[in-house]
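Each remark here refers to the structure printed beneath this line.
Removed: one protein chain of the complex. Kept in place: all other protein chains.
Read from first to last, the chains carry the letters A, B and C; within each, the first residue is number 1.
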Amino acid sequence: MNVFDRAYDDPVRVLDEDGTVVGDVPDLDEDALVGIYRDMRLARHFDGRAVSLQRQGRMGTYPPLSGQEGAQIGSATALAEDDWIVPSYREHGAAFVHGLPPEKTLLYWMGHGDGARAPDDVNVFPIAVPIASHVPHAVGGAWASKLRGEDDVFVCYFGDGATSEGDFHEACNFAGVFDTPTLLFCNNNQWAISVPRERQTRSATLAGKAEAYGFDGVQVDGMDPLAVYAVTAAALEKARNPPESRLRPTLIEAVQYRFGAHTTADDPTVYRDDDEVERWRRKDPIPRLERYLRAEGILDDDRVDAIEAEVETRVADAIEAAESAPRPEPRALFEHAYAELPTELEAQHAELTALREERGDAAFLGE
Amino acid sequence: MNVFDRAYDDPVRVLDEDGTVVGDVPDLDEDALVGIYRDMRLARHFDGRAVSLQRQGRMGTYPPLSGQEGAQIGSATALAEDDWIVPSYREHGAAFVHGLPPEKTLLYWMGHGDGARAPDDVNVFPIAVPIASHVPHAVGGAWASKLRGEDDVFVCYFGDGATSEGDFHEACNFAGVFDTPTLLFCNNNQWAISVPRERQTRSATLAGKAEAYGFDGVQVDGMDPLAVYAVTAAALEKARNPPESRLRPTLIEAVQYRFGAHTTADDPTVYRDDDEVERWRRKDPIPRLERYLRAEGILDDDRVDAIEAEVETRVADAIEAAESAPRPEPRALFEHAYAELPTELEAQHAELTALREERGDAAFLGE
Amino acid sequence: MSDTQNLTLVQAVRDGLHTELRADDDVVVMGQDVGKNGGVFRATEGLHEEFGGDRVVDTPLAESAIVGCAVGMAAMGMRPVPEIQFSGFMYPGYDQIVSHMARFRARSRGRFTLPMTLRAPYGGGIRAPEHHSESKEAFYAHEAGLKVVIPSTPYDTKGLLAASIRDPDPVIFLEPKLIYRAFREEVPEEPYTVPIGEATTRRAGDDVAVFTYGAMTRPTLEAAEALAEDGIECEVLDLRTISPLDREAIVDAFERTGRAAVVHEAPRTAGLAAEITAILQEEALLYQEAPIERITGFDVPYPLYALEDYYLPSATRIEEGIREAAEFEP
Partner (left out) sequence: MSDTQNLTLVQAVRDGLHTELRADDDVVVMGQDVGKNGGVFRATEGLHEEFGGDRVVDTPLAESAIVGCAVGMAAMGMRPVPEIQFSGFMYPGYDQIVSHMARFRARSRGRFTLPMTLRAPYGGGIRAPEHHSESKEAFYAHEAGLKVVIPSTPYDTKGLLAASIRDPDPVIFLEPKLIYRAFREEVPEEPYTVPIGEATTRRAGDDVAVFTYGAMTRPTLEAAEALAEDGIECEVLDLRTISPLDREAIVDAFERTGRAAVVHEAPRTAGLAAEITAILQEEALLYQEAPIERITGFDVPYPLYALEDYYLPSATRIEEGIREAAEFEP
């Protein structure tokens, strides 16, 4: 059966909670499988360190991703290098897999504009904060790809809450009408801040919303990285080489859970039960894959330790790099508003510079 | 079978194109049946006269409704007096059935603000021009009705094109989540100006879009006034007294056709074939119902002639009333912006008045 | 004598909502996370518990529907108080705001009036992510049919919020979140209103009239104190309502000083400072002794937080700006 012909509420699964195979294991070599494991470990470790940086006042508000590694790493691993990621604010895991250095993510949440600029050879869009407003960008990018006869797919990540926004709807409809190579990847982590999935919409599934646009929708166990990989790979293949009867876009609903707070500014104990969190923790994608890889003889204690060490070093290096970046110069305020600085902005910059010279930085920093 | 359990692409039908009964005839007495016929005739006659007023320069741009009488009159006839109509710009037929004097509609398209104010006892919202932006108003109004324990239903009319707008999506989602007594009535007339239904969305039906919101969607033959009446009555009943398993809102897709231009400013021959128009003209709701009523012995030549005469007089009176309304006073510009005129607006009004006194109206009217 | 509580500005918001929810069954608070969570800034804390989910409503994530449904409710005579989580997220609902909230009364020639109050935390300075620091009040001041209120103290907040909720017209109520918890003030427990459309004098002085509002009021007063040490006395007017402006108070202060500065954190071009300047030179040109200084945010997108201190007018920048106005000699 084609993966897209399943009932909307019948999620694709590969491994169960114990790491036992319950579906079709995708065709990945050892390195790739270990890569998924390592990148999930990295994302998890990065996340913990980022939260504590915020606690220590070394970083601003930060949106944790723990629990969502399976969906992020599993999907991003399936992408070709030329494909594009159009993320919301929580996809540092996916962006890392696609080449975004983690120090960029840290810089961004440290309030440095440079953090939003991916290296020129990394196909990751800047973080989009207004919910769902980036979905049309992914459709437009994909449309450009199609018009130019390229075969790059645009993968847009967004949350369960995002499906309520008008932009989600309009963008999906355009994707259907213009049959653009867009993968609409919904990280249904059950909560939009304090609003649970059931109160976000009365739709039976989020995958089923695809019905309104004429393209495929499919649910996947988002805590199962191999299932996510498989369904993403299938959707990418379809976007590039659609069969007669199907449109290129796919709406993937990856059912998952955010273990932590919405952001470091949020206290989830106000609105949800520990029980629920516990239930979902048992589905944690990392031990699940680890168990499978150990059972297959691909991982053992030594390799796990080595990975742990590698991951810690990588994250420590990223923190070091981000923290040693110089505070941006005030001219960066003006510099990128237009391709060429308009006269009036030059004048405003001069105003600022003059005052800085006269009264020093303390005149601004209010300390 | 419950009318809402049909397949989305299986429209409710009562009369075929010849007026032969092919479904369940709703339980309406003779007066009501003749009323539907008469109101359709009135809407059609009004439409023709309005178009020619525009041609003669006696009225501004006007959106004709010919072809859509079945959907408008059939649905509006099912409403209780306390129910509300939240129209777009093309529903003068429905509004008339619900009590809006046709002279108001004329006044409106003659550019008089007063045309948008329904009499206080007529539950019709002002015309909403920005497509789909009135759908949330209907949901909010219905929500208020529910919160107050009233049982008024809000019927919102919009077109096929409107389903592409974000506001349609957001409003439907709210209707589902808050289970508001809203009837979402889509006049699918196959065209949004020059864009055909198939290029508006790849969704198989518009009715099926209800899936995304957890409530019922149903197609009806919009050229069949009795079918429209029946399905509207069922949706209203469900909105007031929902069974356990169903939500109050319903999305009705009334499949129909606009015989004429989008508005008097539009030339449809540029984008559509005469053949298509001809095909749809054979489904005309008026002769169809007339044939049925004649066959049932409810109408005969005399009654039809009397109705024709009545309709012509009513429309002639409306035109007379609208054309004899005085040109609005310039103070109307300012009067209703706020409940109390702010000082600055008083000053601006004084500015205008002074200049009028000094230089006369010709100073503004540029003739 | 009425009892008082010592409240922060955000507590005064909560108290104002509480009072009005209690006084009028038609008042409904609605928005993202305003219910069980009590609002991301705790502005609705405990209200869901006390008034239930029908009066204090968690909505789906859709700003246009939040505003648009409130329009429909208000047209039916309810008094909805929708919240947009940050003023930078009002734009997805912009069409509802400018095309409907602002115009429903005029369109229906007074049949439907919209007694709704659209609240949003507003302004910069809290090290927030992108889009969380917007101040675009000029958009709403440019659109007729809306009133725009921006309080700067806890006392005013409660009173202006009550006045807004009871007002027959739609009000945009922007809450300067930088000072949500900056200081406390005695706030009566009783309901009361502070009139919409009236500015208030925060400091008297004869040399320069300084017009400001919201979070900029405090650094402006700080600047005024610094200038006083140099013998420059500022009259500081807190406008409180941006639309309609209290033209009389503005012109009066200017006529007494002949010099003026306007301080806001919003971008300069076509902002409120331009409007106030235009009013002053229209109505009191002959009193003018110096160019009116615009001390504002720059005409750039609001930066990520590492640079926001350079974007926002600081007490020092305000001081220098006012000094220019004070010391200008033709």
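We adopt the following convention: a contact is a pair of C-beta atoms (placed from the backbone, for glycine too) under 8 Å apart; a residue touches a chain by one contact, two chains touch by 3 or more.
Here the structure is a predicted model, which is why all the values come from computation and not from measurement.
S.K.: Given that one chain is not shown, which residue among B:164, B:190 or B:250 touches it?
M.R.: With B:164, B:190 or B:250 as choices, the missing chain is touched by B:164.
S.K.: Where the complex has a chain not shown, which of A:117, A:281, A:294 or A:359 is the residue touching it?
M.R.: Considering all chains, including the one not shown, the answer is A:117.
S.K.: Using the document's definition of touch, tell me which of C:33, C:83, C:130 or C:265 contacts the absent chain.
M.R.: Only one of C:33, C:83, C:130 or C:265 touches the chain omitted from view, namely C:130.
S.K.: For a quick check of understanding: of B:28, B:122, B:277 or B:332, which residue touches the chain that isn't displayed?
M.R.: Of the listed residues, the one touching the omitted chain is B:332.
S.K.: Which residues does chain C use to touch the chain missing from this display?
M.R.: These residues of chain C touch the chain that is not shown: 64, 88, 91-92, 94-95, 98-99, 102-103, 106-107, 130-131, 136, 138-139, 141-145, 243, 245, 266-267, 269-275, 277-278, 281-283, 285-286, 288, 290-292, 294, 298-301, 330.
S.K.: Could you list which residues of chain B touch the chain missing from the display?
M.R.: The missing chain touches chain B at positions 60-61, 89, 108-113, 115-116, 127, 129-133, 161-162, 164-167, 192-195, 199-201, 265-266, 270-271, 327-328, 330, 332-334, 337, 344-345, 348, 352, 355, 358-359, 362-366.
S.K.: Residues on chain A that touch the omitted chain in the whole complex?
M.R.: On the side of chain A, residues 86, 113-114, 116-118, 120, 125-126, 128, 130, 133, 135-145, 147, 154, 166-167, 170-171, 173-174, 177-178, 332, 335-339, 342-344 touch the unshown chain.
Here, only the chains that are shown with their structure count from here on.
S.K.: Would you mind checking which chain's C-alpha centre is most distant from the centre of chain A?
M.R.: Result for max centroid distance from chain A is chain B.
S.K.: When the C-alpha atoms of chain A and chain C are each averaged to a single point, how far apart are the two points in Å?
M.R.: So the centroids are 36 Å from each other.
S.K.: How many angstrom lie between the centres of chain A and chain B, each centre taken as the mean Cα position?
M.R.: 44
S.K.: Specify, in ascending order, the residues of chain B that touch 2 or more different other chains.
M.R.: If we look for residues of chain B contacting two or more partner chains, we find 166-167, 170, 173, 177.
S.K.: Check each residue of chain C and list the ones that touch at least two other chains.
M.R.: Within chain C, residues 59-60, 62, 64-65, 92 contact more than one other chain.
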